[in-house]
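A single protein chain has been removed from this complex, and every other one stays in its place.
Just so it is clear, A, B and C label the chains in written order, and each chain counts residues from 1 on its own.
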Amino acid sequence: MEPAEIIQHSGGVIGVSWLMVALPLLGAAILLLFGRRTDRWGHLLGVAMSLGAFAVAVAAFVQLLGLPEAQRRQGVRLYEFIPGLADMGLLIDPLSISFALLITGVGSLIHIYSIGYMSHDPGRRRFFAYLNLFVAAMLLLVLADNYVVLFVGWEGVGLASYLLIGFWQFKPTAAAAAKKAFIVNRVGDFGLLIAIFTIWTTFGSVAFNELTGGAVDGAISSGDASQGTITAVGLLLLLGACGKSAQLPLQSWLLDAMEGPTPVSALIHAATMVTAGVYLVVRSGAFFEAAPTAQLVVTIVGVATLLAGAIIGCAKDDIKKGLAGSTMSQIGYMMLGAGLGPVGYAFAIAHLIAHGFFKANMFLGAGSVMHAMNDEVDMRKYGGLFSVMKVTAATFMIGYLAIIGFPLLSGYFTKDGIIETAMEHNQILGWLAVVGAGITGFYMSRMVFMTFFGKRRWADDAHPHESPSVMTVPLILLSIGSVFLGAFLILDNRLMRFLAPAVGLPEHLPGFHPFSVPGLTTLALVAVGVVYAWFRYGAAEVPRLAPRGSFLTTFARRDLYGDALNEALFMRPGQWLARFAVFFDNRGIDGLVNGLAAGIGGTSGRLRRIQTGYVRSYALSILFGAAVVVGALLYVGNM
Amino acid sequence: MTTHYLVLSALLFAIGAIGVLVRRNAIVVFMCVELMLNACNLAFVTFARQQGNLDGQIIAFFVMVVAAAEVVIGLAIIVMIFRTRRSASVDDANLLKY
Amino acid sequence: MPWLSTLIAVPVLGAVGVSLVKSDKLAKQLALAVSLVVLVLTGALAYLFEPASKERFQFAEVYEWIPRFGVHYGVGVDGIALVLIALSAVLVPIVILASWHDADGTGAAAPPKRSVKTYFALLLVLEAMMIGVFAATDVFLFYVFFEAMLIPMYFMIGSYGGAQRSYAAVKFLLYSLFGGLLMLVAVIALYVIADKGTFMFPELIGVIQDPTTQKWLFAGFFIAFAVKAPLWPFHTWLPDAAAQAPAGAAVLLVGVLDKVGTYGMLRFCLELFPDASKFFTPLVIVLAVVGIVYGAIVAIGQTDMKRLIAYTSISHFGFIALGVFAMTKDAGAGATLYMVNHGFSTGALFLVAGFLIYRRGSSQIADYGGVQKVAPLLAGTFLIAGLSGLSLPGLSTFVSEFMVLIGTFERYPVAAIIATSGVVLAAVYILWMYQRTMTGPSKEPAHVMPDLNWREIWVMGPLIAVIIAMGFFPKPVLDVINPAVDKTISSVHIEPFTPAVAEKKGAGQ
Partner (left out) sequence: MNGTIQAPTIEYALLAPMLLVFGAAIIGVLVEAFAPRDLRKSIQMPLTLLALLGGFVLTVLNGINGLPDAPAAMGAVAVDGPALFIWGIILVLALVSTLLINDEDQFVAQAAAVPGSPDEEEAILSGYAQTEVYPLLLFSVGGMLLFASANDLLAMFVGLEVMSLPLYLLCGLARHRRLLSQEASVKYFLLGAFSSAFFLYGTALIYGYAGSVDLKAISAVLTEVSGQETLLLVGLALLGVGLLFKIGAAPFQAWKPDVYQGAPTAVTALMASTVLVAAFGAVLRVFWVALGGLEWDWKPVMWGIAILTMIVGAILAITQTEIKRMLAYSSIAHAGFLLTGVVAIGAAEQNRQALSAILFYLAAYGFTTVGAFAVVTMVRDAGGEAGHLSRWAGLGKRAPVLAGIFAFFLLAFAGIPLTSGFFGKYAVFSAAVAGDALPLVIVGVVSSAIAAFFYVRVIVLMFFNEPAVDGPSIATPTVGTSAVVALAAAATVVLGVFPQPVLDLADQAASALFIR
């Protein structure tokens, strides 16, 4: 089934769905403009705005459900943005609304959590302003009804991420990480921009409702657009997606991004922003489905990243970096799914939503742990925390089980779906995904054992305690989601059929068969991973200082030498180039200009010596001149 | 056979010009200039004869008068500078240069 | 009512008044008042302006000035001129407010005390000339303003600038003068060859037919504009001038004066010499693209804030020239909008940098650090200005840059792609500068670096407001620009862009 047509609508809540963007934006504006005056109640305003957006989203969702399938793509045109090019318009359809719910829902929970987490931070008001700004931008991104507005949101979240990663600007590492994140993202944006240009020059429009699969196929068949063009569009979009979603080769920024406060890592760098790439690919399905090559590349990138992330996750002692690696890996799964057409879309989105919950859950859990351990992040200094902070531990454990795909928890359904679909497309990719799952089992278990079990390896001044309820309640809510969402979304393809109007529906819906070969293999591998982790980190003694480790370990610790590569390939040559350019500009071009001036000056200095001051030499010059003139005239005259 | 006169006048003019270039004493230099003027006079009268009209000869008279005036001025100036510098060499006067 | 003449006359009279009043304080206030009056008048002008009007130039006034040379005092505005005049009218009061103490010799690293009155008088004279140069509909009148503008700016740089001021001022003047004189030859030749006995721009359109002549005249005009804009490789005067000029003057120099160059390309090169323009397009586009990348890379390598900003502008002027010579609707409109936006955004950057330098007395990036901690407002405005410099969506500069790029892509994809890489480089130079100056451990106790005071907030506030407003809602401005640009592009007689999927054209509205 093809996606439904978009129909313009402005009634009911959907008509005012722009409030979803406006409310948080307003919140951010107020908090930033009125500054210190709002310090006392700023965080509350932030939460309120986020909850308001959530309310609108839910209402819109309900209204959407009330409509017949064919009308479930509602466009809301606000105003002409760039005359002749793009409108400021929103698109409320199953896809965007699912994201909206995730963003506002998880976002609100994290807002609430932050009240507690940032309570001692002087910049809390600013923090909430940025969070609101992020929510607004993210919603604009997913609700946009054309690529230009999407790009506005796209960069908006980039900005928010920049501000939040660098929230503690006085930490040079944080500032550097923020800059790195933004610049790497810009590389992706470069691709996205070119993609938009190509789309515009090919189709004369950037609006989603003009760029349906039908339009694309029509363009190809009529020869208006070559297959190559469409493939190019796909790959360029993918480049953009890689930037946002920290997929290879633009993954390097995500691990550094952990410099930001933990709620930020949870919201932006786990639950929502980093999944924007997946959204982009799914939203642009029309192009990818018409360009198999592009699709293949998407899946390859996905698999490569999911392995890379998993491997990195294995070697990290910093709990947040460990989680970051896992995020990379999970998004890899989503990418893989997004590269597999309508079936994959559904699983990808399902995994995305589930991941949003359990990863946010675990990040916040980690935050709670850090909160308890005076911001210690090194898991080698944790251990045996289970007993002192039960809620945190329990919720974290639920997230853990969910992510490793423990049967009947969220991850089990969603990840399995992706693996199954991948198998159908391409055995190799499928099996690699399975391996990835196994590694996941290992590194996540490692994290859990090092943190909550084994001997206490705390610093002497550490007096861990359970976090306040303002922090634990969100944890609980999120863990509930982590448990049930997967089953809810996957069983009898609920999400797939819901999304159908937006992304289309495959001819034959996939059934759910838990005892397939890949499924069982996955479980087995995960089990192996868990057990191995138990022996390495649960039962055995964990040294407080990291051992040198094998080559593979170092390889993983160094983020697979991603940074080293960037440094060698881009940073150093770039700096060298800049220095050379400056030199060239000063000595070369400007040197030419000044040299010319100096040259004239020098000539003048020498020439004026002719003016000897001797009257007789003057007379000579006159006579000489006369002779020349005579000669010249005779020459000309007798020509 | 007026050509000889023209050649002569050309010669005189050249001699005068060369003199201006080679001699140092202001008076002599100035005399050379006068020589040039008189070369012109010679040319004028010669051409007057060639052309068969009187203009040239009249011009010659004018030139003499002008030359006389020039002498007056010139000598005045040269004497003035001689009194200050105690020298009439034109090469000594080169404070103004470059 | 002769709107434009009034707009030109008011600042001139104001300048006279300013130079006559007794106290410096009074002079400043008077200058500010006058500039505000001009702003109000411009507002009225913009209000009365009819974008859809049939006539090419509105509020037109034409009087014979020098019949002997066919020179008229001819002024009038179309959309392009209007927005640029508006730009000047908005910037001048802001600059006056921002330079309140620039001439008093207070502040760290201030040049020796100079006449305050003169400074503000010069500012007003400059404003008059800026308005005049954009309003001129007579080529000769345009040239007169074009050259005369140099003098006040020359004195502002030379007497109120930094340590290297006289070198910078002379370099600026001579460089521009050289370009201007070449243009003078072209102007003369244009008059002689056209043989119309007039310099009125509308009557000269399409008069020069012979391709060779067109090429030579184009060259004459273009070099002058390329020096003014400045385009690579004629740019080296700008960093010196901008770095040495007082912040206020730098704003007007980069924000408005240089626009005369790109404005001239759009108005005169394209319309008077369409064929030559088409002939030279490849060359110009190469220069522009080189400028974009080159300027950005050199900016990355700068150690001096003002020089860095100057180089970013060189990169941006590359974008504008690219848009002008892509000769598509979108690119042309984008370039025009870019002229305006760049004025505001670079203006903002220079002013904040100026505030910083006023506090610390050094423009060396290395001398700063951790400002954000002690002066968050200052850092915040700096960041916003910077983000507009890297044309972040949601800020005005994005719209124009996007339009330029997409419009260029319509006709010259490769150039557009290379130019787009400037987007990445922009992020590098801006954010790196921000990181080095504003973040990290702060280099001194808070009292050394006070946060923005109210005057400075009133300077930055309007700028940022405009930048954000035009970032989300550029339509009003674009509606003024578009008709004028369409006229210009259509006079070049180049087939308009149509998307590959023709029947889908104009969709997405």
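Basically, a residue touches a chain if its C-beta (ideal position, glycine included) is under 8 Å from a C-beta of that chain, and two chains touch if they have at least 3 such contacts.
Everything numeric in this text was worked out from a predicted model, so none of it was measured.
Put simply, the hidden chain is in touch with A, B, C once you look at the whole complex.
Looking at C:181, C:366, C:414 or C:448, the residue that reaches the missing chain in the full complex is C:181. In the full complex, chain A contacts the hidden chain through residues 597, 600-601, 603-605, 607-608, 611, 613, 615, 617-619, 621-622, 624-626, 628-630, 632-634, 636-638.
Annotation for chain B: contacts to the undisplayed chain at residues 6, 9, 13, 16-17, 20, 26, 29-30, 33, 36-37, 39-40, 43-44, 46-47, 50-51, 53, 55-56, 58-59, 62-63, 66, 69-70, 73-74, 76-78, 80-81, 83-85, 90, 93-97. Where chain C meets the omitted chain, the residues involved are 65-69, 112, 115, 143-145, 147-148, 150-151, 154-155, 158-159, 165-166, 169-170, 173-174, 177-178, 181-182, 184-185, 188-189, 191-192.
The rule we apply is simple: only the chains that are shown with their structure count from here on.
Taken together, the touching pairs link the chains end to end in a line with two free ends. Work out the mean CA point of chain A and of chain C, and you get 36 Å between them.
Chain C has its Cα centroid 66 Å from the Cα centroid of chain B.
Counting partners per residue, chain B has no residue that reaches two or more other chains. Those residues of chain B that touch chain A in the shared complex are 17, 20-22, 24, 29, 90-91, 93-98. Interface of chain A with chain B (complex): residues 608-609, 611-616, 619-620, 623.
Across the complex, chain A is touched by residues 171, 174-175, 233, 235-237, 294, 297-298, 300-302, 329-330, 370, 372-373, 377, 380, 387, 392-394, 398-399, 402-403, 405-406, 409-410, 413, 416-417, 420-421, 423-424, 427-428, 431-432, 434-435, 438-442, 472-475, 478-479, 482, 497-502, 504-509 of chain C.
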